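The complex appears here minus one protein chain, its other protein chains still in place.
Order as written gives the chain letters A, B and C; numbering starts at 1 within each chain.
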Amino acid sequence: MLLPDLREDFPLLTRTVRNGKPLVYLDSGATAQKPRVVLDAEREFYEQHNAAVQRGAHLLAEEATELFEGARGDVASLVGAQSQEIVWAENATAAVNLVASGIGNASAGIGGDEAARFKIGPGDEICVTETEHHANLVPWQALATRTGATLRWIPVDDQGRMILDDLDSLVNERTRVLAFTHVSNVTGLISPVGALVARAKAVGALTVLDGCQSVPHLPVDVKALDIDFMAMSAHKMLGPTGIGALYGRKELLDALPPSIFGGGAVKVVTMEETSWQEAPMRFEAGSQPVAQAVGMGAAARYLAGVGMDRVEAHEREIAAVMRAGVAEIPGVRLLGPVGSADARDVIGVASIAVDGVHPHDVGQVLDDAGIAVRVGHHCAQPLHRKFGVTGSTRASAHVYTTREDAEAFVAAVATVPAFFGVN
Amino acid sequence: MLLPDLREDFPLLTRTVRNGKPLVYLDSGATAQKPRVVLDAEREFYEQHNAAVQRGAHLLAEEATELFEGARGDVASLVGAQSQEIVWAENATAAVNLVASGIGNASAGIGGDEAARFKIGPGDEICVTETEHHANLVPWQALATRTGATLRWIPVDDQGRMILDDLDSLVNERTRVLAFTHVSNVTGLISPVGALVARAKAVGALTVLDGCQSVPHLPVDVKALDIDFMAMSAHKMLGPTGIGALYGRKELLDALPPSIFGGGAVKVVTMEETSWQEAPMRFEAGSQPVAQAVGMGAAARYLAGVGMDRVEAHEREIAAVMRAGVAEIPGVRLLGPVGSADARDVIGVASIAVDGVHPHDVGQVLDDAGIAVRVGHHCAQPLHRKFGVTGSTRASAHVYTTREDAEAFVAAVATVPAFFGVN
Amino acid sequence: MSSLEQMYQQVIMDHAKQAHGKGLVDLNLIQVGESHQVNTTCGDEIRLRVGLEDDRVESVTWEGQGCSISQASVSVLHELVEGTTLSEAEATMEAFRDLMQAKGEALDDDREDLLGDATAFVGVGKYPARIKCAMLGWMAFKDAMIQARKDEA
Partner (left out) sequence: MSSLEQMYQQVIMDHAKQAHGKGLVDLNLIQVGESHQVNTTCGDEIRLRVGLEDDRVESVTWEGQGCSISQASVSVLHELVEGTTLSEAEATMEAFRDLMQAKGEALDDDREDLLGDATAFVGVGKYPARIKCAMLGWMAFKDAMIQARKDEA
């Protein structure tokens, strides 16, 4: 069930690359292209309404504030949250850090009584998984270092699936946080959110979901998933660079101390001390990425307009075409589940290793054919180490990806072994 | 010495407000309007070159990286820094927090041996001033709470000037950081940077300059000022929202631990531990505000093209017109230095208190006349408390501000007391 | 009448100059609630105290500084709700909130009657940034009522 061809909406997709070749853009997992409505929303903001939000008493400030808060509502709707549960952040990485540093700050005595529930220290545990992007791993390592808590992780098997056999001992009464990705940016595997959340709830651990690769590609409802926090990035959701968002349950957000301190986030400031506003304001210190919020709101509306269930169906099919295609090429190894039955939990991505050819070299041959893919470890070194490779070549899709794009990828990969004389 | 009329370059300035009145935009201290070249640079990036930077091996990624790093160079040139000494941050607030949290993390054992020089704790002191914007005050309060260090501050007199009489005792051998603003966002006063830096150097304290209100308005050379760190925000420099930058001496940046953890900032990641890249990459975790960096670079080039010395002359003159004008209106009090001799250190700003009329009400009357100003405490509560008011009405200028704008402000303020029947 | 004049109607100017209910009163009642609210835009603060007895709002007093809109609004609030029943107070509160969200349009007659002098605030609804000012006292009232009723238990 493919979507109609939406490339018309995306100005960049008409450009040509090496030697005038048409562009086949298969690097949406790194960053997506932007529809015209997003670019227009930003530009119109700058040309008609640009002003500091929330504080001004003039017309432009009122208009800017209305657009800014409206965008918050649009992003909230896309994921089933309340407006006030959406905090703007520079990117998904910053969103995860906001939670981790907030817990660190609570543990260091910042935030008073209401923050006490977040305090962690030696003897406490934080649990992640082996499939995490560095963005949802390194902040927790740092929190462990800072507080003396212990970091544990759920391992994955050689197809990249989380091994839940020891879940009950890995997530136990000492576990305070369980952080995991919704969709892997390397294998495209959809995580068993239900089982993980249930276990976290049973032991009273906070759940932090990395929604970077799910929110842009499938329907996500934070209330149905029953998670506590979720990070997302606009630039992967057809939105602008420079902005992302954190979803957090309101009562948690109102108690978590901030980790970026400054104007706008505060209630009363004396030279000696400061009290903070409620969420989301307490986390939005300094002038916010206002035009980008407006753009992210427009992107959320665009995605909702296409329909996230249709987006999901589209991306499953594109993934299937790419994965089935490369799996047949001798000397090419598909990372993650292989075979149509196993692949049913996979969306939007095909990462491969070509025997005897380094991913950089694979990428170079594809680039020469006008095909843009990502090479390297995709910020998931532990997972690649598990697969026994330092890097891979990843093709990733979005709403504008066509069957022809997927087929072009497969055809170009087939030329690689011969080019490097390895078959 | 006023600049030629540059309003043509700024699309928003042609719009009308309440009842079709032409807009008189005097809220540039909160956020500036953007010239067309900045908007075009962003749009062209999205339409032609958008891709993830630094990591891709395809043409778009190469182009995007070149633009992104080129912009870093443009921002560096504007302030006399080396490219690698410029770190992108979401805004100036984030830039200050990056330094404060980095010191906090070093003190909590993150960053290893090389970070040891930043460790602070009980007995150490951090010094700020009473004129600081919350962005350069609250992060230091939080650092003091986190580490047990003591926060001290340089007081200001009733005209808002820093009192340096006790400088030698306020900044002493225990002082590890001296953080202060270059230009006050309330009074427009230019700080005595030379004296403060000399004292900090004498005792071996790090200097952190808040360049938010200086970099957009006067020539700034970080090497000539001899400071260690400086924060700035693009949106006040005619650039996009959603991005700012930190200048830091390279050898300091290479040793300071990050405080936002994630991909791109790291060298080797295992499940157990992580090593970081050199600056600036180590501070740029996650997908960066790439289009915004390109826009900030364009803004830096635009400002350099106009010439920062000419910008300074322009803003001094606009400030002089506004300040002299309002000072003559009975019942209107000018915050900061009064009188032409005293005002020689003032740039771009006039903040006033109208006897018996709340700033919100003043702002409303101006808004009705099409004049956009800022009302409130402008994120400088301690300074307003010092002045004995909870808030003020601030008019602030930029390169596009004309003498007519300044005169319109003065004329409208003159109507305020009568409107509220207080004269 | 310009929008500005519609906002600063004489009633509002008068209340702002001569505010009612100003000065916290010590209450010898069982159900007393107090709330402190800050308008983070400008730093204005209001502390408001209510005393309930049986089913009635016996006393509403406050102290604080602010713009003419916030001062007039809390003054009118005092006039409107002191002495009413709890349910009348709630209805008034709701009507005022609706007025603020009406973007400058008048409410229906029933609710206009409830609001009395407070209908003069109709013009504020056109200025989103000022709605916060007008609501400051009412937020404090709402919160103080919750506090007071807690004492019930």
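Everything that follows uses one rule, which is that a residue touches a chain if its C-beta (ideal position, glycine included) is under 8 Å from a C-beta of that chain, and two chains touch if they have at least 3 such contacts.
None of these values were measured; they are calculated from a predicted model.
Shown chains touched by the undisplayed chain in the intact complex: A, B. The omitted chain makes contact with just one of the residues A:Cys212, A:Ala293 or A:Val365: A:Val365. Taking the complete complex into account, B:Val266 is the one of B:Leu253, B:Val266 or B:Ile318 that touches the chain left out. The chain that is not drawn here is touched, among residues B:Gln48, B:Gln277 or B:Asn423, by B:Gln277. Residues 54-57, 61-62, 65-66, 266-268, 277, 281 of chain B touch the missing chain (whole complex, contact as defined above). Panel shows chain A; residues 18-19, 357-361, 364-365, 368, 375-377, 381, 384, 390-391, 419-421 of it touch the chain omitted from the view.
FYI, only the chains that are shown with their structure count from here on.
Counting C-beta pairs in contact across A-C and across B-C gives the higher total for B-C.
Mean C-alpha positions place chain A and chain B at a centre distance of 30 Å. If each chain is reduced to the centroid of its CA atoms, chain B and chain C end up 38 Å from each other.
The set of chain A residues touching two or more other chains comprises 55-57, 61, 266, 268.
Among the residues of chain C, those in touch with two or more other chains are 41, 43, 127, 130.
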